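Removed: one protein chain of the complex. Kept in place: all other protein chains.
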């Protein structure tokens, strides 16, 4: 395997584990803004160095917080402005820094880099990440429900990456799964794989038998009307990114258990999530022939 | 369910069964060019009537033979020119004929119809048809191989609709499946579903252990070089449309068993295939709000 | 459904839920020694009444604690001697009490009852209980491991009820499972279902690749020798009843993570476990034609 000079910049526990995995593969790995995390790679003493010393910079997912103002670096002792990073990127250009990788990279930063790749637009990451997300979603149901998943009637709203992986996992564990979807293609996939399906219009009727409800669609699917159709003792787990697809206030007021489960890969499987990012980084290097 | 006036025009046994299924659902169904097939719907005595009498015309898959010159109507006693059908479509326009459905409809005919929908461009048909195709492909292997599918090392080239459905079916039956693919996305899907995968470059090495080979890719993947790497006693089943992905002459000359299996849905499951077309026709009517 | 007079006697949360389920099915249900548990059935004010008032007594699993001296009744405010229960059973004999059901019923008590059925010798209970046990075992691994179960190399020692259900569940979730077993029959079952297997002699070699180890065999399989072969970072989950199959002291001294997970059905799925007992009670009544 070809060896690269890589800096892992900021990020959560996945970035820590990623830097370890890349170092174990023999790459020349540095980190910045991963203080006191016990990772094995060398640390850069300052931001500028982290860009100069490497050909590939792997930033966090998502790259920034506070509306793109600061780097997403929960382990760092102080906040790092994205503008400071853009400056470091600009200054490193005469050197041979080639590629910036990260999730939802701020445009200010993209404009200073010769090449960049946004992880959150990549299909391979979405597919691979759907596995820890689905397992985390299953784990929550196992922890919360007083009966087995086998035999439980479950609903999955949405047949995207997460929805389809979750529906298959629940079916494999023995739940009786129904998928709510919209497109003829999605109904066809359900039918071809032997998964029950319904339209969103049919949900009020379908919910009469459902004990475990997952939402993966980033729209307010479960407003007051649909929440009124949810059986008592049911559990709703919302996997859609903020603000999610549930009216949580209405659910709370009506004693319907609803959990907003975000960023499951990093929480339930930090090493597994880092392995996934590593694979996608290698895919990118391979595709770009770097 | 809303009732429609439908003519089933030409086609093979799937069209015969389709006309029965539609009639059983209560639609006003006519057929033309399905002579002596024992179907229950009324027959039109001549071509023009078949267009005037109905609002929806369902033609065959594929619509035409001989490079678009004649209708695909194996049960009819004589050949019907597409130009004659275009004429009938034109003459029926003052009436309320609304929609022509078929597989790869000739452009000459499209131009005479107010609305048409090509079945072979629809994702739902491709997904649903992948099931009888995969089952037919499994059935051939069961018939040809002197050992069980469970435990057999199998290769599937291509991770499109047919490839992915077939890989899952073989895995579910207990074969040890490897998928050859090209895209990071496809490798990710394999990994997320626990299916082994390789690149096409790795095939010569992978083939050393494979007893059952499926191709779904419409390119000459298995030329002389790769065929030389195929184990004796292996079986190759090519599912790609003509001319397929195998050098069949080279295979025959070197005593490598290779079967070109085309149009499996209609052959192994004519009623099942008709049910699928019926579903897709209903999907189309639903999407178009007819 | 035929209605019965049933007393649920002592037991843990499963007994509480069981009394609710039986009451919901319309039986005349009483409880004794389930204080302050919020169950809906009527309570007997004293032990003798609980035997006189019902035809079927369902005791706990296991029936007694402290070597058969006391009833297993964690919700009761005081200890109840088995000899007191035997006395109550004897005194109720002139009435029509017919059947005592429980797990490992003390022989002293059996001798006072006209009919009894031991739940822990029944195959249906063992099979059904293997599901919540396996799900609980999976849940622990999900909570403890920092990577996904999919792709994890796992070992299951023993191919009894729990071992086989667990091996299938892990395989269905995408783990790469190996079963260690002893009998030709068990190897044949593994092969017929596509699960890898090995003998216990092969374990030192097999363990080199294993990250997740389950034991279901009630013998000290994992002594110091085998524990020395366990990879660092591996997790051992012991499902065998006390004292289990692991040298926990040696494991602790050598920083090998080992968890003794007992009585999982009642812990992870109390309602599910109660549903299972209900089913088995109905099976018993059906078999005995009561």
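For clarity, chains are labelled A, B and C in written order, and residue numbers in each chain start from 1.
Just so it is clear, a contact is a pair of C-beta atoms (placed from the backbone, for glycine too) under 8 Å apart; a residue touches a chain by one contact, two chains touch by 3 or more.
As the structure is a computational prediction, the values presented were derived from the model and not from experiment.
Looking at B:177, B:226, B:269 or B:284, the residue that reaches the missing chain in the full complex is B:269.
Contact with the chain not shown here comes from a single listed residue; of C:40, C:192, C:231 or C:290, that residue is C:192.
Seen from chain A, the chain kept out of the figure touches residues 150-151, 174, 191-194. As for the chain not pictured, it touches chain B at residues 17, 131-132, 135-136, 138-139, 142-143, 145-151, 169, 172-174, 268-272, 275.
Residues of chain C in touch with the missing chain: 122-125, 127-128, 130-131, 165, 168, 184-185, 187-189, 191-193, 279-280, 283, 287.
By our rule, only the chains that are shown with their structure count from here on.
It takes 180 degrees of rotation, in steps of 5, to superpose the Cα atoms of chain A onto those of chain B.
By the residue-number overlap criterion, the interface of chain A with chain C counts as same, with over half of its numbers used by both chains. Comparing per-chain C-alpha centres with the mean over every protein C-alpha atom, the closest match is chain A.
Work out the mean CA point of chain B and of chain C, and you get 51 Å between them. Chain A and chain C have CA centres that are 37 Å apart. Touching two or more other chains at once are residues 191-193 of chain B.
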